[in-house]
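Heads up, one of the protein chains got dropped from this complex, but the rest are sitting where they should.
For chain A:
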Amino acid sequence: MTHQAHAYHMVDPSPWPLTGAVAALLMTSGLAVWFHFHSTTLMALGTVLLLLTMYQWWRDIIREGTFQGHHTPPVQKGLRYGMILFITSEVFFFLGFFWAFYHASLAPTPELGGCWPPTGITTLDPFEVPLLNTAVLLASGVTVTWAHHSIMEGERKQAIHSLTLTILLGFYFTFLQGLEYYDAPFTIADGVYGSTFFVATGFHGLHVIIGSTFLAVCLLRQIRYHFTSEHHFGFEAAAWYWHFVDVVWLFLYISIYWWGS
């Protein structure tokens, strides 16, 4: 049996980085093909390949960590750094869209009537569904913290319940936003108001869906006894991501829905 004289994880050769890169290539060139030649085949192929890559790559990580014991404390530390850096990069991603919003709304151009909201735009009432959405996400922050404490205290049933509740709240948010999008009196094509509103809230919604999926995977793993009370970094990463999504929403709500109305 081979041994290593260090606590780090030298990963076995894997095809998933390559398939991931190929997927990225097919998706991007597929996008161009769709624009010019009206065919979605290449892009669809790329997307399928991406989904397969994600599934298999993360499955392998779970195997390496949970079943093969490769996630020693220093390895876990590295994973923590990684998740923190990733979330930080996402913060900067959203910062860009907030910049765009404030640039447009602090100094509205004559084309908009020199005012914000622009002439002709009926904004959404921030104290209706958007406020409910705020409450939903804040509540989900509470339930995910409850889930974390349940896991740490070995309360299996409670962990499953609170994690399920968190995911349901996430779905409820997505559902409500979907209704809002459908019933909104303005579209993405309605000037810079429409652009900033739908791009910022749209990417946020996408992140809610990603976060909900991440939490759902954690739920599945919790049910299958993957987590211990001491070691459950996958869940922590999902919880961090979920809090990040919540914070972004709070900024969106204050800036675009409330101040921007």
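FYI, a residue touches a chain if its C-beta (ideal position, glycine included) is under 8 Å from a C-beta of that chain, and two chains touch if they have at least 3 such contacts; residues count from 1.
The rule is short, and it goes like this: contacts and distances are computed from a predicted model.
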{"item": "Protein name as given in UniProt for the chain not displayed, \"Septin\", \"Cytochrome c oxidase subunit 5A, mitochondrial\", \"LYR motif containing 4\" or \"Dihydropyrimidinase like 4\"", "value": "\"Cytochrome c oxidase subunit 5A, mitochondrial\""}
{"item": "Sole residue of A:16, A:101, A:116 or A:173 that reaches the chain not shown, by the stated touch rule", "value": "A:116"}
{"item": "Selected from A:108, A:205 or A:260 as touching the chain missing from the view", "value": "A:108"}
{"item": "Residue ranges of chain A at the interface with the undisplayed chain", "value": "103, 106-111, 113-116"}
